[in-house]
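Quick one: the structure is below, questions incoming.
Of the protein chains in this complex, one is absent; all others appear in place.
Which chain is which? They are A and B, in the order written, and residues in each are numbered from 1.
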Amino acid sequence: MPIQYYIALSATLFCIGIVGVLTRRNAIVIFMCIELMLNAVNLLLVAFSKMQPVAAATNTAARNAANVGIDGQIFVFFIMVVAAAEVSVGLAIIVMMYRNTHSVDVNFLNRLKN
Amino acid sequence: MQLINALLQANTTAVATATGTAADYFPIGIQLLFAIGFVAVMIGGSHLLGPKRRTADKLENFTSGIESHGTARQPMAIKYFLVAILFVLFDVEVIFFYPYAVNFRDLGWQGFGEVLLFVSFFLIGFIYIIKKGALIWED
C-alpha cells in the first residue's frame, strides 16, 4: 500500500484530535482528543518505519535489512509510556479539580482572567 | 554516485516487495467481511426467529439475581481511582520488555543486566508507593 494512505489517515485523526481539543468543553474529552493526536502520530511513525528505504541506502549496506527503521517503532513505545505518565498525572489533576468544583467543564476555568 | 543510485534502487525494490501491496490484504478483507456477516446473521436470526415476551421482569437489568438499586453514576471511593492510576503507570511500563524479548538471545548477559536495572527502578517506585500507603485499603 502506498505511504500516502497512511499519511492521509493519520493526518485526519490528528486533525480530529486538534478540532476536539479546540472545541470541546469537557476536560476529560479534551484529554481523550489529545490521546487521539498521540495515537495518530504513533500510526504515522510505524508506517514510516516500515517503509524506510532511504535510511538503508545512505547508511551502510551492512545494516540488517530487517532492522531498517526500527527506531521509529521504538519511538512509539516511548510515546505510549510517556502518554501513560501524562494521563495519570492529568487524571489526578482533573479529579483534584472535580473535588473542588464538582465539575469537569473547562468553562469553569475563568478565575484567572483579569 | 552511480553506486549509490544502484544501491538506492536495489533497496527500494527489496523493501517494496517486503512491505507488500494492497492485494496482500485481500484475505484480511475476506475475513473481516465474514466476521461481520456472521455476527449480523446470528443477531438478526435470533431476533427474527426467537419468541418475544416483554414482561417487567425480563426487561430488568440482570445483576446476578440481586435486586438492582440506584444508578451507576454515584461517586466512588477515591481509593479505586488511585489504584487505577497506579495500575496504568505500572502496566504500560511493561511495554519495554517487548523489544527485549525479541532480542533476548542477542543481547546476552549485558542486556539482562540492563533489564534488571530497569526492573529495579520499577521496584523502587513500587516500594515508594507502598511505603507512602497508597495501597492501604482500610483507613
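The rule is simple: contacts are C-beta pairs under 8 Å (C-beta built on N, C-alpha and C of every residue); 3 or more make two chains touch, one makes a residue touch a chain.
As a working rule, contacts and distances are computed from a predicted model.
Missing from the rendering is one chain, named in UniProt as "NADH-quinone oxidoreductase subunit N" (options: "NADH-quinone oxidoreductase subunit N", "Spermidine/putrescine import ATP-binding protein PotA", "Integral membrane protein" or "Maltose/maltodextrin transport system permease protein MalG"). Within the whole complex, touches from the chain that is not shown fall on A, B. In the full complex, subunit A touches the hidden chain at residues 2-4, 7, 10, 14, 17-18, 21, 27, 30-31, 34, 37-38, 40-41, 44-45, 48-49, 51-55, 58, 69, 71-72, 74-75, 78-79, 82, 85-86, 89-90, 93-94, 96-97, 100-101, 106, 108-109, 111-114.
What subunit B contributes to its contact with the hidden chain is residues 8, 12, 16, 124, 128, 131-132.
Here, only the chains that are shown with their structure count from here on.
With centres defined as mean CA coordinates, subunit B is found 16 Å away from subunit A. On the subunit A side of its complex with subunit B, the touching residues are 1, 50-54, 56-58, 61, 65, 68, 74, 77, 80-81, 84-85, 87-88, 91-92, 95.
Taken together, the subunit B residues at the contact with subunit A in this complex read 4, 7-8, 11-12, 14-16, 18-22, 25, 78, 81, 85-86, 88-89, 91-93, 95-96, 98-99.
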